[in-house]
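One protein chain omitted, others in place.
All chains are identified by letter, namely A and B, in their written order; residue positions are counted from 1 within each chain.
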Amino acid sequence: MEIILAIITGVLYASGIYMILRRSMVKLILGIILLGNGVNLLIFLLGRITKGEPPIIDSTEKVLQGVYADPIPQALILTAIVISFGLQAFAIILVKRTYKVLKTDDLDQLNTTDEDS
Amino acid sequence: MRTLILKSASSYLLPVLLLFSVFILLRGHYLPGGGFVGGLVAAIAFVLDAFSNGLDKTKVVLKVHPGFLMPLGLLIAFLSGITPILFSDLPLMTGLWADDPIPVIGALGSALFFDLGVYLVVIGASLTIIFTISESA
Partner (left out) sequence: MLAAVLLGFLFSLFLVFSGTYFRGKLAVLSSLIPLSLFVYFLSYLPEVSNGEVIYQSYEWIPSFGVNLSFTLDGLALLFALMITGVGSLVFLYTSAYLKDHKYLDRFYGYLSLFMAAMLGLVLSDNLMSMFIFWELTSISSFYLIGFNNDKADSRKSALVALGITGIGGLLLLGGAVLLGDVAGTYRISEMLSSREAIADSSSYLLILLLIFGAAFTKSAQFPFHFWLPGAMKAPTPVSTYLHSATMVKAGIYLLFRMTPVLNGGDIWHTILIIVGAVTMLYSAIHIIFRTDLKGILAYSTISALGILVFLIGIGTQAALVAAAVFIVVHALYKASLFLITGIIDHETGTRDITQLAGLRKVLMPVAIAGFIAALISGGVPPTLGFVGKDLIYEATLHYGGSAVLLTVLAILTKILLFYGGFLAGVKPFMGKLPEKYSKLHLPSPLMWVPPLLMTIAGIVFGIFPGLIETAIAKPIAMTQVIDYESFHLKLWHGFNTVLGLSAITITLGLVLYFALKPKHSLETAIAKLDVIAPKTLLLQLSTGFEKFSTLWTNFFQTGYLRHYLSTIVAFLIVLLGFLLFSDFSLNIDFNTLTELTIYELSILTMLLIGVLYTVFTKSRLAAVAALGVVGLSFSLLFLFYSAPDLAMTQFSVDTLTVILFVLVLYKLPKYLNLSDTKIRIKHGVLSISFGVLITLLILRVLGEPKNAEVSEYYAENAYKLAHGKNIVNVILVDFRGIDTMIEISVLIVAALGVFGLLKLRLKTRDKK
C-alpha cells in the first residue's frame, strides 16, 4: 500500500509541476492545487500510515496506548488544507483580475512590468 | 439555482447546519472535530443559504459583514492565549481549566476559547472570500 501511495505522490508532483509549466494561467492554478495535494500526501506518508487507529484517547483511558496514527502530520496537514484554500482563492482572483486588466491568459505576456494597468 | 426544494429545505437547513457546526466545534477536544472543521461547516451552511435565498437575504441573517468575524476571532484567540500571563503569571498559551466539567460541553478551558477564535476566523475568511467573489462575479 505504501509503495502505491508513494507512486501516487510522485504522480501528483509530476502532474502539478507539468501544469505549472504551462502558459495558461488557469492551468497554473490547477497545478498549484495538485502540487499542494502531493505535498499533503507526502507529509502524511512520511508519518507512516495506520489503519483504523485514529489518535484519539479512549473515553475510559487517560493516555493513548497501543498502535495509533501519528498525530503530528495530521495537525500539519489540517492547517495546510485550510491555508491552501485561502491561497487558491487569492490565486484565482489574482488571475481573474489580471485577465480583466491585461486581456491575456498567456503567462508569457506578463513578463514586462511596464504594463499600465 | 433557486429551486423550490432547495429553497424550502434551506430555511431548515441553515439552523441545523449551524447547530451541527457548533457541535463539531465543542466536541473537537475529545473526538474528531474542532474549530477549523466547524468553521468550514458553518461557512458552507451560509453559502448554501445564499445559493437558495440570494446573497442579500443571507447578509440580513448574518447582520454584520463576515469580514468582522475575522478580527473578532483573532482577538478571542489572542485573549485566550494571554490570559495565563495576565491572571496566573504563567507562560503564554498555558491551558487554564475549570475544575468541574460542565454538562454537554465537557471541561471548560482556555483552549476552548482559542478554538472558538479559530472557528470565527475560518467562518469570516471563507465567507469574505466567497461573498466578495459572488458579488463581483
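Criterion: a residue touches a chain if its C-beta (ideal position, glycine included) is under 8 Å from a C-beta of that chain, and two chains touch if they have at least 3 such contacts.
Quick caveat, the model's predicted, so the values are computed rather than measured.
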{"item": "In the full complex, displayed partners of the excluded chain", "value": "A, B"}
{"item": "Residues in chain B touching the chain absent from view", "value": "24, 28-37, 40-41, 43-44, 47, 67, 70-71, 73-74, 77-78, 81, 92-93, 95, 97, 107, 109, 111, 114-115, 117-118, 121-122, 124-126, 128-130, 132-137"}
{"item": "Residue numbers in chain A that touch the chain omitted from display", "value": "1-28, 30, 33-34, 37-38, 40-42, 44-59, 62-64, 68-72, 74-75, 77-79, 81-90, 92-97, 99-100, 105-108, 111-112"}
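Throughout what follows, only the chains that are shown with their structure count from here on.
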{"item": "Whole-Å separation of chain centres (CA-atom averages), chain A against chain B", "value": "24"}
{"item": "Chain A-facing residues of chain B, complex", "value": "30-32, 36, 40, 122, 125-126, 129, 133"}
{"item": "Chain B-touching residues of chain A, taken from the complex the two chains share", "value": "54, 56, 59, 78-79, 82, 85-86, 89, 93"}
